[in-house]
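Just one protein chain is left out here, and the rest sit where they should.
This part shows chain A:
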Amino acid sequence: MAPHTRSGPAAAELPAATGAGGGRELPAEPPRWHAILAVRPSGLPLTVVVLVLAAMGAHLLVTAPSIQWHVVAHYFTSSEVLDGLVRTIELTVLAMAIGVGLGAVLAVMRMARNPVLSGSAGLYIWFFRGAPLLVQILFWFNLASFIPRLSLGVPFGPSFTSWDTNHLVTPFVAAVLGLGLNEAAYMSEIVRAGILSVDAGQGEAAAALGMKRGHVMRRIVLPQAMRVIVPPTGNQMIGMLKSSSLVSVTSMPELLYSVQLVYSRTFQTIPLLVVATLWYLLMTTVLSWGQYYVERHFGRGSARELPPTPLRRTLDRIGAALARLERATARAGLDKHTGEAA
């Protein structure tokens, strides 16, 4: 991005006119405002267009009468919305837990030499990745009309106990199953890619030390695979946060359906959609930050130094911009008194 990045605010600038080394002096950075913002002159027109568009958008958001920011503020922390928010978080966490856990099992099965294991994992992935998520959710929601009673017993033999399906698979359980089982199909491919990314020599070295297969997978292969697994899993989690709103079709009062319930009563559609959007954005922001720290954890040993945290990096950027500003003003001052400057 910046043509002249600095490692931090403390980075000392080379004195502009040392000449001590005898080498040819390089032209100094031009003390202009675009240098302060770290924008190349050729990027100037586009930068201006983007800034103007952004200003227009911000103006619209603040002044558009339909948004009614006071209504947004009112409902942002209302108990109905917060209940929906909690349910969305519960759905996302539980469905992702199923997705990651079952996905890892499916990935290992898919790579097994046993054709029954790899074949059934392949079939699972084919079905749950192929059928539309909305259809899967509706299917679990309507499970009772397909299998009215669920029983526990010997396969094809006597059953010990049985339950009414609707009693066991509540709308919430149906939603978690629909989202989680679909997610597992995607996660299994992500986990498989991660496992395949680990050098075969790692497994051999571990086996040569006497580790058994489970130990090798748990302690040697999976921790290294995590570097490849975590970034797309973060994506999936953010996707899940939003696709959990699909279960609103089953009248499950998660975040989206909660605001829909409010605006169907008050007709304040836009402000309430803004409330939901703001919450979704807030949650994805928190997730991205969390993902960063998880990546840092599993990246240990992969670089000579750990990368800076997002906060550190932001502060460094601001510091660097301030330093550039300071240098530019100092140089502008110098230009006026060229002769006196030592």
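For this structure, a couple of remarks:
The working rule: a residue touches a chain if its C-beta (ideal position, glycine included) is under 8 Å from a C-beta of that chain, and two chains touch if they have at least 3 such contacts; residues count from 1.
Going forward, contacts and distances are computed from a predicted model.
Look at the chain that isn't drawn here: its UniProt entry, checked against "FAD binding domain-containing protein", "Electron transfer flavoprotein beta subunit", "NADH dehydrogenase" or "ABC-type polar-amino-acid transporter", names it "ABC-type polar-amino-acid transporter".
Annotation: of A:P45, A:P65 or A:G210, A:G210 touches the absent chain (contact as defined above). Although one chain is not drawn, its touching partners on chain A can still be listed: residues 199, 201-202, 204-213, 215, 219-220, 223-224, 298, 300-304.
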